[in-house]
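Before any comments, here is the structure.
One protein chain is absent from this view; the other protein chains keep their places.
We call the chains A, B and C, going by the order they appear; numbering starts again at 1 in every chain.
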């Protein structure tokens, strides 16, 4: 893909990733567990300018991520009742959930969008000073899963967000696209900085972009208080979209916990305004991201 | 150079390029011509957060760029009287000025910094839709000039800002550095988008960075209302410094003329704040940019 | 790593990968199954200029790859008796072998070198025209395995060949290296073109090189009759080493089966001669690849 910065996209889509699979209330009390909390947090993000929320539903008692369809449905219903923000459901859910349980909510609930992981990899937490391994899992995303998840999404008019953690994942998508399982143009999330995936560098970002087909939409994402804003800024500068949220970063500034994902949404809006770009509404996002008609 | 975005520079230096050689009052009436106008504009930039002003002095009557040392001295004196902002003088001045007249003001006036152009090139204005040539000059910056200008700057404790318009210019600097004419670490201005030089792309920025030695300081610069803010944002995201000013861009937002370079300084400060970075004072800039002691 | 092509390495190491886990006699009858066949094939490669053989031992009856230590020992003994070529054992062996069985031969047999896979990934065979999946496995190489295998190799003075299939794998190695489990400088195999890993492009090769630490040794490898020679040539041009063999490519030219890996060794020697480089002897390879003293 060639990016023509002389013809910038004025509008960009902010997606707020409210929870992820790992962030807990003891790290930041604003992480939602119950459907009501999800709805409230989504609403605040919507008010600040987010057009999409990315959701890993939680068990309302334990706060752990859950593949329970009733609970996921409750969360989605509560959010939809509260505001017209678009819904992007996770199909990663958490380590160890079998493939069928990962894709089932998509068929049943038919969200606007869903994450679609594009390759197997180590997914680890590592002490970056000592190299010591803290925890890890092998995150399984086979070609067979990529293809079958994509088919389910296409049939149910759910737009996949293609999660690429490395250049091989870009190629996995390209090869799988030959089967005709994706609606074009595709939407990519270029990820950086997960132990097991590609580290961040501007040259690595350039390779993601160089390897992407023309016409796609994209966002660059990373985790942590330093890399998340860097990725936001690069996305904004280069015509991409923006993802924020407590899933990736529990802070709003150095040493200060975010009161909610919505504070990061507001910061992204401010950031975008300094380069003349404004956040899309959910209806505008639907057009910008080429979401199928429902 | 490898950029470690996990250890970002909190502070960054804003340089305001007040005039350039080409921007005239009929394009934007805030372009300073007289010493008093330079001083007033520099002061406003200083108040908004700039630590450096880049100056092409003008003939106070005609507004044309001038190599007249008395006039340059008047401008520098007026600015210095008004506020403690650092002064970066141009050694490009304007097309057609001989080498001796380009470097002479550095010896006489001894500014804090000075631009040092690092390679010969076409310098043109081209209609980007039709390819039609509007105007051009061969901008002469021989190896001999690069080396001799660098010596004069070193002897006079003036920090060169190495203007690189292409990858060959990076190599010109590397080769010339073997003569020992530069104080280390060096300061680079990575330029994009001049017809005759490297166009902007994130891959090209990555190649500038890949080719730069460790430890340098840098800013990425372009011209025009679209590319200048893109370069500002990339610089801020990646730990660089920022250059704004009417030399590069006469606008503050789409269709709205900047009331002065200072409005762009203020915008850069706002941009930086969204990633937790703040502008350096002139004294802090002196340390950050490794300026020689005076 | 910066490559200084003005100071090229005159000598380079040819490693012949005799079998791999998948290539069978019905594809090319020269694939060795028995210890005697391995010894004969290794000898021919040695005579043509190879300094290292990479070995996946086979069950002499079925020809399938085996983790049976006695059989691996037999193969190694037979090769060592025949000629002084260095031995690089696989620790991948084949899909489904548990970690302990993968590393055990290294402890017992103590080859000169061993492959060390550096990240989990899909490892698939895909129809490149239709995108249809033919077969796949999740190739598990966790951080825990990377670290523990590296420790075993260090204790047994076996030089790891770090198999990197993507940029994330480079980072996995960097992070793990902080534990001090590798002897420096390290030796890398930059892989391209496996479905699941990074595809080949010259920009991707540039990113591998850009991300590698200074002072390492390396080889670029791919599979198939078109990509393997491309990688050989790029390695030779850029100062790297060379890997050939029936594991990666059963052909010697279009439509002509190689009579053995040795024919590809001879071709690599011819290729190197056209750029003034010659193959290292096993003793020279020991020095070039920084193998530990035994």
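Criterion: contacts are C-beta pairs under 8 Å (C-beta built on N, C-alpha and C of every residue); 3 or more make two chains touch, one makes a residue touch a chain.
Not measured: the values here are computed from a predicted model.
Visitor: Which of the displayed chains are touched by the chain that has been omitted?
Guide: The omitted chain makes contact with B, C across the full complex.
Visitor: Going by the contact rule already stated, which one of B:108, B:144 or B:287 would touch the omitted chain in the full complex?
Guide: B:144
Visitor: Who touches the missing chain here, B:126, B:216 or B:288?
Guide: Final answer for the missing-chain contact: B:126.
Visitor: In the full complex, which of C:152, C:250 or C:271 touches the chain missing from this view?
Guide: Checking each option in C:152, C:250 or C:271, the one touching the absent chain turns out to be C:271.
Visitor: Contact with the hidden chain only, please: which chain B residues?
Guide: With respect to the unshown chain, the touching residues of chain B are 119-122, 124, 126, 128-133, 136, 138-144, 147, 165-168, 170-172, 174-179, 195-199, 201, 203-204, 207, 210-211.
Visitor: Give me the chain C residues in contact with the hidden chain, please.
Guide: Touch set of chain C with respect to the missing chain: 2-3, 5-6, 8, 128, 200-203, 205-206, 209-210, 224, 226-227, 229-230, 233-234, 236-238, 253-254, 267, 270-271, 274-276.
Convention: only the chains that are shown with their structure count from here on.
Visitor: Hey, what chains does chain A share as contacts with chain B?
Guide: Touching chain A as well as chain B, we find no chain at all.
Visitor: Closest chain to the overall C-alpha centroid, by per-chain C-alpha centroid: which is it?
Guide: So the chain nearest the centre of the shown protein is A.
Visitor: To bring chain A onto chain C by a C-alpha fit, how many degrees must it turn, rounded to the nearest 5?
Guide: It is a rotation of 180 degrees, to the nearest 5.
Visitor: Using mean C-alpha positions as chain centres, tell me how far chain A is from chain B in Å, no decimals.
Guide: Here the centre of chain B sits 39 Å away from the centre of chain A.
Visitor: So the centre of each chain is just the mean of its C-alpha atoms; given that, what is the distance between chain A and chain C in Å?
Guide: Averaging C-alpha atoms per chain gives centres 37 Å apart.
Visitor: Distance-wise, how many Å sit between the C-alpha centres of chain B and chain C, to the nearest whole number?
Guide: Computed from C-alpha means, the inter-chain centre distance equals 50 Å.
Visitor: Quick check on chain B: which residues sit in contact with 2+ other chains?
Guide: Residues 203, 210 of chain B touch two or more partner chains.
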